[in-house]
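Everything on this sheet refers to the single structure shown next.
A single protein chain has been omitted; all remaining protein chains appear in their positions.
In this document, chain identifiers A, B and C correspond to the written order of the chains, with residue numbering beginning at 1 in each.
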Amino acid sequence: MEHSAERVVDTVKADRRRVLIITALVAIPLIAWTLTQMSLLSFGTQILNGLSFGAVLFFLASGFTMIFGLLRIANLAHGGFYLMGGYVGITTTLVTGQFWLGLIAGGLAIMVLGVFAERVLLRRIRGLVKPEVLLTIGLTFVIGDLSLAMWGGDPRTVPLPGYLKGPIQIGDSFFYPKYRVFVLGLAIVLAAILFYIDRRTKIGAIVRAGVDDRETVAALGININAVFTIAFMFGAFIAGMSGVIGAGFLALLPGQDFEILLFALVVVIIGGLGSLEGAVLGAAVVGLIDSFAKALVPELSFFTLFAPMAIILMIRPNGLLGKAP
Amino acid sequence: MNPLRALSLTRRVQLALLVGALVAGMVLPHVVSSFILRLVTLALVSALFAMSVDLMAGYAGLVTIGQAGILGTAMYGVGYVASKTDGGIALQITVGFVAGMTAAVIFGLMAMRSSGVYFILITIAQGMIIWGLASLLVNITGAENGLPGIRRPVNIESGFRYYYATLVVVLICSLALFVVVRSPFGHALKGLRGSETRVRMLGHNSAFLKFYMFLVSGFFATVAGILLVYLNEFVNPTDVILGASALPVLMAILGGIGTLIGPFIGAFVIVFLRNWVSLRVDRWQTLMGLTFILVVLFAREGLVGAVSAWWHKRIDGRDGGVSSVLHEPEKREAVLSESG
Amino acid sequence: MRKTIRKWIVLAAVLALVAAACGDDSSETTATTAGTTATTAGTTETTAGGTATTTGGGADMFTELKIGVILPLTGGIAGPGADARESWELYFDTNGDGTTVTTSNGVNITYVMEDNASDPAVALTVATKLLEVDDVDIVIPGILASTGTAVGDALGERTDVLLLSPFSCNDDFTQRTPLEGYARPAGWSCSQTGKAFAQWAYEEQGYRDIATACTDYTFGYEHCGGFADAFTQLGGTITEQIWHPLGNSDFGTYATQMNELDVDGIVGLVVGGSAVPFVTAYSDFGVKNRAPLLAGVTTLDQSALRGMDKEVALGAIGHSHWSEGADNPSTKQFVEDFEAATGKIASYYAAGNYGAMEWIVAAVEAMSGPEWTPDLMLETMKDGLVVDTPFGQQAMDDEGAMVFNVYINEIQEREDGKLWNVPIFTYENVDQYYGRDRDEYLTQPPYTKDFQGTGVGG
Partner (left out) sequence: MSLLVEEGQRWAVIGPNGAGKTTLFRAISGEVHPTEGRVELFGDDMTRAAPYRKAQRGVGRTYQVTELFQELTVEENLVIATQAVTAERFCFWRPVRMAGELNEACTSALEAVGLTGARHAGVSEMSHGQQRQLEIAMALASNPKLLLLDEPAAGLSAAERKLMKGLINGLPRDLSIVLIEHDMDIALDLVDRVLVLDNGQPIAEGTPDDIRTDQRVQDVYLKFD
């Protein structure tokens, strides 16, 4: 009974934080705008830039946060998943000429890899955080090195279909890359699907219950191991797919696995680990901060990702939407 | 502990191993090439660095992936004086030391309220901020070009002498760490690993304890930084990237986290994989990754844990409590408490 | 114990020196012995380093030379590293038996190649290995400026080793604070090509207002600085300088900023993995429709073009001392050979290593004498040697920097559909002070973010 009272307090606090973040989402661009004499057009373009970069980050972070939330595994191989998924996608697209096939193939390949990693490797050390760290980093090394052996070290991009290439032109002077708009749209679709699964389906309910209290779910007679595997599969699928999507505007190259992992970490920290809406908000906030900071204080761009993360963690040691330990 | 127990078979073997290692360390420069000697020197420095990380990650259960920030700041302190001013060795070391400890203080203040996975994340951010500063402050750090012109003190200039200097410093520091983990403070750290709430309920100010931990651990990281910068005679932002902070953690886990000998062994394995095996094997990264995976699967408590388990099972079943001379008794892997 | 060993070594060295001195005025047979002994003396002098010099069979020419090559075969710039590796293999396969190349005057050149994982600290360890274990005479210190600086600094006091770097282009290595025993055969100075490019932009294109968008580190400062300084000296204006961080991969923000500029062209420089997203953003954000991209060396290099979308890159203008489409016999030959061996069009990284090796061989063939020394080799290289490299004909100035052709390239589609750089204009014999008086030039500070030439800014 007292337990549920604490929960109510938690929910109220979480709501307050949500309001705060949304305020921040609006405030960052507005402050940026008033600070500079940015034209309305370029202001709008920078918002689009921030959001479309955020869309890629959301793809990355949603898989990561799902795996963390349910399995409590900080899957440090996520960057490796991204990298290899991207490479598989590129090759598939080159061979078949179909971007969509590449997208799916990248996701499927990593899904298979993910099932292997979860069932064969990670299951043996469930709950042991330090072995998990060593194992997932080891996996990243192997994935990264094999990718280098197979695809070489040159930066690679995914060949886009004609309708996603080049800019959209509005009027005489406004250009915006079609692909960025497409990625933004795709992220919205993915978010909608994830929210639907999470809020409206039985599996979503099980997953949510599992995030809160694994023992209870197991006690209800649900095969929690199967749920874990499915969640890991799904997370890995999104990670692989995000590699293909990311390859469309960031280019894939060796060493990017760890860079990408950092991005995923920053987003989930700002949003709170294990929370879907956290991933949405975190991705948008990070994307916008990145975009405007580069424009306003370019020399500080080394800090624009990590300084906010450090400050947030200093003030709120459990992340913005995170619950107390 | 009674003297009889100290003379047990396990103890005697441990003592023999320790003496053997010391003798090997003393005669090594006379038998191996100067290249191998450099690698051993690097491994010794890495071992000290990994032990400083293990004090947090292994003993206190607070995994830091930003310790290269402290190490690197000390390196830059030395490098700045050596490269940009005409300060002598004494001034270089002093500035390096003060710089490293300042970083430790700031890191401590930032992270002392965090725990579990959030502790990992804030330390990552700290390391990356130091990396950002190293890349940004061109006039102080030389950014990508780094700081050239750092030279070892004249009397320990050769690789041969520098090895002995490193050996002595690392031995003294290991001894100091041996005391630290047995001290009341060391016990408090172990308490933190068990349950931070419980430690608080017993009357420890856990935030301050963590801050204090950063100072003690940062001290050893700073010493390692000063040793490293004179070994390489160079410092550049790559010394403070995420990978540089992750390596000591991997070394500790690989060797056996929560022990002092573990990071030592892990450091040697990883340094030789990265610098020696890589000369022979093109796909050395795959090999390193596989090593990590196999160790996790077949020696969950690291190499030291596996050897010690085997020893207790086969040779010395009765003498269960004691593991290694430089090794704390507990054998169970602590499960990091996290929050969701 | 160690002290005793040392004593013996010193004693042996003294004896050897005496023997060598005695041998000078003896008959030919004695001279051979003396030569051998002298070599031993040399070895003892530098116990750690050693020397390649061995006189075999009594000839008056050294016979062995060993090169240590440090390359980023793993890590962030493994792509260029692979090209570089393949060009070494190509050289030794084409001109030798795969491991040894014998020069026309009978010197056997071998090489040892090691991976530095794109990390200066590893490069330093590897350099120790090359010097101590392999006993190399020449070190090629990797591709990144940071590894070059680290290894260069470590070798600074070694008089028995030559440091040759086709890639570390920091101006001051051959200008204000030159490195001892260092040269950059088939290399360049970071600000060198931009000076000729500025002339082309001003004189041939009639551009007057230019903006720059270079990477925010030394290479970017010097590269853009070379252009900006020369362009403003000619009378042009640098209206805006955008600096983007090293390793940046989302160029949306910068493209949006570039879109607001009213200029004749934008000089852009990015390295490594940033090239593809930079050029893509330049095109996709429509910046291309307002001002042409005037790119530097690494931005439109093959290593980046291979991963780039055709429409994005076609028509972009680059400038470099390397042009895979140049109409030189030596360039054509190299590009053909490299493609036959690897299936790839040669990049600047491939050409640089191959060219460095051609320089070494040319220098050795021009050398004589019983002993190889770094100084002798450097002097030979600087002494009017002209070498046919994949870059075309090159010479070295007194400071160890290169004099070469600068090509203004356009990205075109080859018959087989691959993109490549084709020269549309050539400046010949461009030296590192191009168009400037050396002494006057050196009174300027090196290019930094704050100093981009006297005519830029305030």
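As a working rule, a contact is a pair of C-beta atoms (placed from the backbone, for glycine too) under 8 Å apart; a residue touches a chain by one contact, two chains touch by 3 or more.
All of these numbers come straight from a predicted model, not from anything done at the bench.
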Touching the absent chain when the full complex is considered, from B:20, B:88, B:149 or B:194: B:194
Of B:9, B:27, B:137 or B:202, the one touching the omitted chain in the full complex: B:202
Residues of chain B in contact with the chain not shown: 1, 179-180, 182-188, 190-191, 194-195, 197-206, 209, 212, 216, 321, 329-330, 332, 334
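Quick note on the criterion: only the chains that are shown with their structure count from here on.
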Mutual neighbours - chains that touch chain A and chain B alike: C
Of all other chains, the one whose Cα centre sits farthest from chain A: C
Comparison of B-C and A-C by number of C-beta pairs in contact, larger one: A-C
Between chain A and chain B, centroid-to-centroid distance (C-alpha), Å: 32
Centroid spacing, where centroids are CA-atom means, of chain B and chain C in whole angstrom: 37
Rounded Å distance between chain A and chain C, as computed from the means of their C-alpha atoms: 40
Contacts with 2+ other chains: residues of chain A: 145, 148, 299, 302
Contacts with 2+ other chains: residues of chain C: 74, 245
Sites on chain A touched by chain B in the complex: 69, 72, 74, 121, 124-125, 127-131, 133-135, 137-146, 148-149, 211-212, 258, 262, 265-266, 269, 273-274, 299-300, 302-303, 305-307, 309-310, 313-314, 317-319, 322-325
Contacting residues of chain C [partner chain B, same complex]: 1-2, 48, 73-74, 114-115, 117, 119-122, 124-126, 128-129, 132-133, 144-146, 149-150, 152-154, 156, 170, 217-219, 245-246, 448-449
Touching residues (chain side chain B, partner chain C) in the complex: 29-30, 33-35, 38-39, 42, 135, 138, 143-146, 148-149, 159-160, 232-234, 236-239, 274-275, 278-279, 282, 284-285
